[in-house]
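Here's a slice of the assembly, chains where they normally sit.
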Amino acid sequence: QNESDERALIKVDKGISISKDSLFLMNIRFRMQNRFGIRTESGEDLSIEQTDFRVRRLRLRFDGYVLNPRMQYYIQLGFSKADLDLESGGYAQPIRDAMIYYFFDKNFYVGFGQGKLPGNRERVVSSGNLQFADRSIANGVFTLDRDFGFFGYYTLPTKGRANYQLKGAINTGEGRNPSPGDGGLSYTTRFEYLPFGTFLNSGDYSEGDLEFEPRPKLSIGVTYNYNDEAVRARGQLGSSLYEARDLQVYIADAMFKYMGWAVMAEYFKRTTTDPFTHSDAGDIRVVWVGTGNNLHLSRMISRKSEL
Amino acid sequence: QNESDERALIKVDKGISISKDSLFLMNIRFRMQNRFGIRTESGEDLSIEQTDFRVRRLRLRFDGYVLNPRMQYYIQLGFSKADLDLESGGYAQPIRDAMIYYFFDKNFYVGFGQGKLPGNRERVVSSGNLQFADRSIANGVFTLDRDFGFFGYYTLPTKGRANYQLKGAINTGEGRNPSPGDGGLSYTTRFEYLPFGTFLNSGDYSEGDLEFEPRPKLSIGVTYNYNDEAVRARGQLGSSLYEARDLQVYIADAMFKYMGWAVMAEYFKRTTTDPFTHSDAGDIRVVWVGTGNNLHLSRMISRKSEL
């Protein structure tokens, strides 16, 4: 089963998994990604200009349920320098996800805590299911990323094969590990339409058609986010603004898979009334407004190799 | 069994627990507390003035024994922004507890490492056994909190029902994760008297009478702490002082439980000869001296609900 950042994994194939009389389950897993990059001076002069060797991701993940399989939790800690957000922020922030979910039934569950917003598809795909080592540049600029608050996930019951999903969240609007004391929340709604039914093994949230879908599958998603009195340049991410701004983010994305082919497309737009914020001293900081695109095509040759 | 911060838990009901031929036991547990707070502009204008959404506590706990059940350990790491002490201090401090205990017999054990001092009752109650999300303000101002050093716990053998406990500690006096190089230690002694015998399930160190004590139970405790050459404004906590001061802290507290009723009371006093410390430039920093109180009354309606 694919690892999803929108709920706990109850069955895992790898990692430690311990349960007790259906009262308690804890899975312990980790993910490590080491990076080796090198840039030469030029195509002719192959001496090293720059290197990028480092532990890119090191994550420890706990999930499972307590007392009742309806009450699930999901905790993810990150320990690498990039995970700790040291490069942009000023202090260590090991907590990535800290969510509690309650499942009313298999079609409706709610969450409380810190987790990924129901934003663009590429962001919600777990880093273990990405095809490239990093996400796209457009994702970096426009993604809603993680935030703290309430989350809800609802699958509309239908008789046909088509599948309709509604997701929503109310959050601080300040991203991971916010400080107390901010006014102005963030409101996110997302709608997903899967006209040909659900993907095998949650394939709408993994890159690459690892399952070789025997019949075409499509998922179309649209997200609208309103961030009231945002104080960071990219909403949940970015440096501090001098003044608060109300941001609006529009996202449309789609995933198509068939017989080893996978196409993922995303469109982003962020707007605000006045992107320029001014300090008393006359300095200016800008909200990152504008539009972006991300297109991703892949072909799986066999179950073991990918083009 | 209640989780106590004064020894390792050998039997746990939840969490991963693995032992091997009575030679080794490791329990792994975590605790997560997410917070949702909101303040409106006024009683009439319900628009949001301020919010406090965040992961308040995220703890990972390892305890058990090695080689012999007499040799116990207890490690607790904290990962939330408040746990890391980033809001007051300047750097990340994930270690909360790191203790090794040796049990001579069930009435006498000693500890070495970093852990909670035998100070006021509310502080020693584990955060999982609190009734409110946070401890009292008086606790915040006067508590002895955690420190590094030697700890001893002794229960006087008696024939009657009454129970007498003696606790003591010699520590750095500088609190969690002290730097090497300080002179002046901290000395703590505590005496507890339980005239009607021990509480069910260690209830003298949990809030709320979850056990519905069929007979009245009382515990009275007094603590004296002498912190030689303290360098922080609240002894083990607080900002740096300009000059070292010898602090004295007096604590008296009591817990009473009967048939679902619980009363906890605490009295604090901190003194020093001259609370004002001066820098060469003429600035002043003050030791937090004075007295404080904390009273807590609760009634359990049934085993499942609490008023």
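Read from first to last, the chains carry the letters A and B; within each, the first residue is number 1.
Throughout what follows, a contact is a pair of C-beta atoms (placed from the backbone, for glycine too) under 8 Å apart; a residue touches a chain by one contact, two chains touch by 3 or more.
Please read all numbers here as calculations on a predicted model, not as lab measurements.
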Complete complex - number of sequence copies, 2 represented: 3
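The definition used in the following text is that only the chains that are shown with their structure count from here on.
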Rounded Å distance between chain A and chain B, as computed from the means of their C-alpha atoms: 38
Residue ranges of chain A in contact with chain B within the complex: 16, 18, 24, 26, 28, 62, 66, 73, 75, 77, 91-95, 98, 100, 112-114, 148-150, 171-172, 177-185
Complex contacts: residues of chain B adjacent to chain A: 14-16, 28, 30, 32, 34, 36-37, 48-55, 58, 79-81, 84, 86-87, 91-92, 94
